[in-house]
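A single protein chain has been omitted from the complex, and every remaining protein chain is retained in its original position.
== chain A ==
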């Protein structure tokens, strides 16, 4: 199933990654990785488990420091930034964690309020309530506002995590394996939600995945991460027709 998508892609590069290298001891995970992301685009980074996809996304958000290379977001180089500058960028770049990373000790409302309070401390309570409710409505879970994360199903937790990412109205959303651990039906619901959100807010998406359904439904460009490098880039249909044995392994 492919959803008809109207993406408003403009030739304005919001992210440029050049010669990115990251090693852990003798394990060279990323080796001169390059990637460019245009505004409104939805790019899936495809690779097998352990290929360095999560390392890449954590370098982009500044959770890991690369050994070499540059990551320019809105023209600013992430590895050179201090904490304060990084916080400003992080308000514009949402991150959906593979494990959702909802705070167990907080209710859904408090989970959503947390980034708001941290980034925009001066926001009035009434405005915060409104923003929390809007984000929950976007993911169709307004009724869970006073529930604890432990009371929610896997799919609901993913939606709440997405709502928490959305609350700051980010311009770029980074998705780390958004469908991992979900059944096929819930996975499709999450992917449809991701597409809906992208169309509604005209966000740019970078999705890390090895789920081919996600790649097919959510991408308008696929980048294959093999041996730490950007091995090939193209649309889903282009890669599907590729005769390259390494590419065929994923698309067969």
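Here is the rule we use: a residue touches a chain if its C-beta (ideal position, glycine included) is under 8 Å from a C-beta of that chain, and two chains touch if they have at least 3 such contacts; residues count from 1.
One rule holds for everything that comes next: contacts and distances are computed from a predicted model.
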| item | value |
| --- | --- |
| Chain not present in the shown complex, as UniProt names it (candidates "phosphoenolpyruvate--glycerone phosphotransferase", "Group 1 truncated hemoglobin", "Na(+)/H(+) antiporter subunit C" or "Phospholipid/cholesterol/gamma-HCH transport system permease protein") | "Phospholipid/cholesterol/gamma-HCH transport system permease protein" |
| Chain not shown: contacting residue from A:87, A:130, A:146 or A:227 | A:87 |
| Per the touch definition above, residue among A:61, A:197 or A:215 touching the missing chain | A:61 |
| Option touching the unshown chain, where A:119, A:188 or A:229 are the choices | A:119 |
| Touch list for chain A against the chain that is not drawn | 58, 61, 63, 83, 87, 90-91, 95, 97-104, 114-115, 118-119 |
